[in-house]
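The complex is shown incomplete by one protein chain, all other protein chains being positioned as in the whole.
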Amino acid sequence: MESSMDEQWASRHRRHRLRYRRRYRRRYRRSRSKVEKKCWSFSQTRLSMVAKHLATSTTTRSISTPAKPPPAPTFRRKGDYKYFLPIQTRWSDNDQYGHINNSIYYHYIDTIVNEYLIRFCGLDPLDKSETKPIGLVVHSSADFYAPASYPSVIEAGLMISKSGKSSVTYRVGLFEKKTDGEDDTLAAVVGGFTHVFVDPKSRRPVSSLPAQISEGIKALMD
Amino acid sequence: MESSMDEQWASRHRRHRLRYRRRYRRRYRRSRSKVEKKCWSFSQTRLSMVAKHLATSTTTRSISTPAKPPPAPTFRRKGDYKYFLPIQTRWSDNDQYGHINNSIYYHYIDTIVNEYLIRFCGLDPLDKSETKPIGLVVHSSADFYAPASYPSVIEAGLMISKSGKSSVTYRVGLFEKKTDGEDDTLAAVVGGFTHVFVDPKSRRPVSSLPAQISEGIKALMD
Amino acid sequence: MESSMDEQWASRHRRHRLRYRRRYRRRYRRSRSKVEKKCWSFSQTRLSMVAKHLATSTTTRSISTPAKPPPAPTFRRKGDYKYFLPIQTRWSDNDQYGHINNSIYYHYIDTIVNEYLIRFCGLDPLDKSETKPIGLVVHSSADFYAPASYPSVIEAGLMISKSGKSSVTYRVGLFEKKTDGEDDTLAAVVGGFTHVFVDPKSRRPVSSLPAQISEGIKALMD
Partner (left out) sequence: MESSMDEQWASRHRRHRLRYRRRYRRRYRRSRSKVEKKCWSFSQTRLSMVAKHLATSTTTRSISTPAKPPPAPTFRRKGDYKYFLPIQTRWSDNDQYGHINNSIYYHYIDTIVNEYLIRFCGLDPLDKSETKPIGLVVHSSADFYAPASYPSVIEAGLMISKSGKSSVTYRVGLFEKKTDGEDDTLAAVVGGFTHVFVDPKSRRPVSSLPAQISEGIKALMD
């Protein structure tokens, strides 16, 4: 099972490399048949499921499952997200292997979440009056499905996967925008983190999310 | 339950802030009684358990548990790790709130893992012969228990939490070293990631880990 | 002289802070009179000159100048540049003071230069055939005229300030794009660096720039 997933993942990876090479040589085949696309899309769906399974199976606590559960959704489609922000990749984002360093994706995730909170939810990190709550991150994670590389633009998509009394969990999909106009329909990376909002002075979790944040969050929920 | 955890987490956070302030004012009370320490340690243990529970409960798939399982270990003690690397924090690691940006911890994690692989497992990222396998990250995550701040040194600890045919999962604990010589005994952050080792040319997962990596990995297992 | 410059610089800085505050409160005065703008522009020109003078006067070698030379151009206008790239700022770009960390501007500079070289001059950093020259940086510098902050978009402008047999010196102006559509007409930062192009194998400087680079460079010269 694992080897099967690994091979498929690697196959996706090879495809990316070939596409990347082609991109700069400007030798795109523009006329891929619809049939071909369909097949590709089908194998992608399977890959997503298996990859997700592998990812979740790496947790330390093993669970005995009598009946096989349905595969967890992977949230790799643009339709899964509500708010978007294009982020220009940087020369220093690439690592020695020529791909965007995995840790850099967390910076993209921070960027879209805080941009949304500042623009639409009244978050003011410069506020020195210490009256508005600030968000502290308690957990973050990401699944890496395909590589991406500078130079390109990453289109980040944002949604809320969970919201509580004082905490919010964001999910972010990161899609590589092709320079030839053909966008990736599946996210290269899906990640996110959990914010606990606390009072800036006491650092205690707020008893309820401020109205402005609450409304902004609601707008990004299903 | 959640609010209880949040309060404890925030309480830990407040303690850190106080300590941080004190550090630079050079007004440490050196004679904290042993009793006090014991109490603190006890509350920490509980905090760890609850925090871990909260963190794992943020996954999207809910599992109905008939009997309550024992709390998952949090791996916040130095004894949980086998290999250590001190990492100087940088001015740019701190965010607007004066704490190390959560995404930066992933850079620390990358740093100790690759340093170990290069020094002890024969990994050679500069290798252009394309004969040695390279590691691709498929998943990463981190739990944030307490804040840390520049200027300080982060002592990273490394262990292997899982090892398969072609994949390895690393766990890294990040401990803030106090400038006054009193080290933190509990990790501020515990994170990690999963490597799939692939052939540099075909990008297919290797059928088995190379001997050098395999041995290096074994040295870090329980 | 120095104090005069310092005050003007600080004054510009205060203006920025006020504008930043205003931006998020959406209370822009849209009807600043043309006269006011003119005055502001005039004082800016003087500031640029003095600031440039201060900056250059920090070099270690002092030069006795019998006749006062005309002020060096500061290249803070968009008209000074030929190629532009918008760069989304990131949460981690801001430092503890809430402004973009000075070192981060060098990443923006790297980003526009390499993007141009890859897209228009045939640079291929992933090339393993080791036949195309690579650029090594021997010197870089930047003058900081005004602060900028995440969240915003930095519009980078590129031109060539000097070109030799094997070396090229780039000048980059960094303009903060206002979210309300009103762009900054003067660069917040003007910096650049010098590339020496070398053979990827021998690491010796090339005897002449490759035709593709040479043409791309020419397109960005005055």
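Note that the chains are named A, B and C in the order they appear, and that numbering of residues resets to 1 at the start of each chain.
The criterion applied here is as follows: contacts are C-beta pairs under 8 Å (C-beta built on N, C-alpha and C of every residue); 3 or more make two chains touch, one makes a residue touch a chain.
These numbers were taken from a predicted model, which means no experiment stands behind them.
Tell me which stretches of chain B touch the chain missing from the display.
20, 24, 85-92, 94, 98, 107-108, 110-111, 113-115, 118-119, 124-126, 150-151, 179
In the complete complex, which positions of chain A touch the hidden chain?
Counting only chain A, the missing chain is touched by 91-92, 94-96, 98, 101, 103-104, 128, 130.
List the residues of chain C that touch the chain left out of this view.
Counting over the whole complex, chain C touches the hidden chain at residues 2-3, 6-7, 9-10, 13-14, 17, 51, 54-56, 58-61, 63, 69, 72-73, 96-97, 101-103, 106-107, 109-110, 125-126, 134, 136-144, 147, 161-162, 164-167, 169, 193-194, 196, 198, 202-205.
Simple rule for what comes next: only the chains that are shown with their structure count from here on.
Taking each chain's centre as the mean of its C-alpha atoms, which one ends up farthest from the centre of chain A?
C
Where the CA atoms of chain A average out and where those of chain B average out, how many Å apart are those spots?
22
Taking each chain's centre as the mean of its CA atoms, how far is chain A from chain C in angstrom?
31
Taking each chain's centre as its mean C-alpha position, how far apart are chain B and chain C in Å?
Result: the chain centres lie 38 Å from each other.
Could you tell me which residues belong to chain A and also touch two or more other chains?
Expected reply: 107, 110, 125-126.
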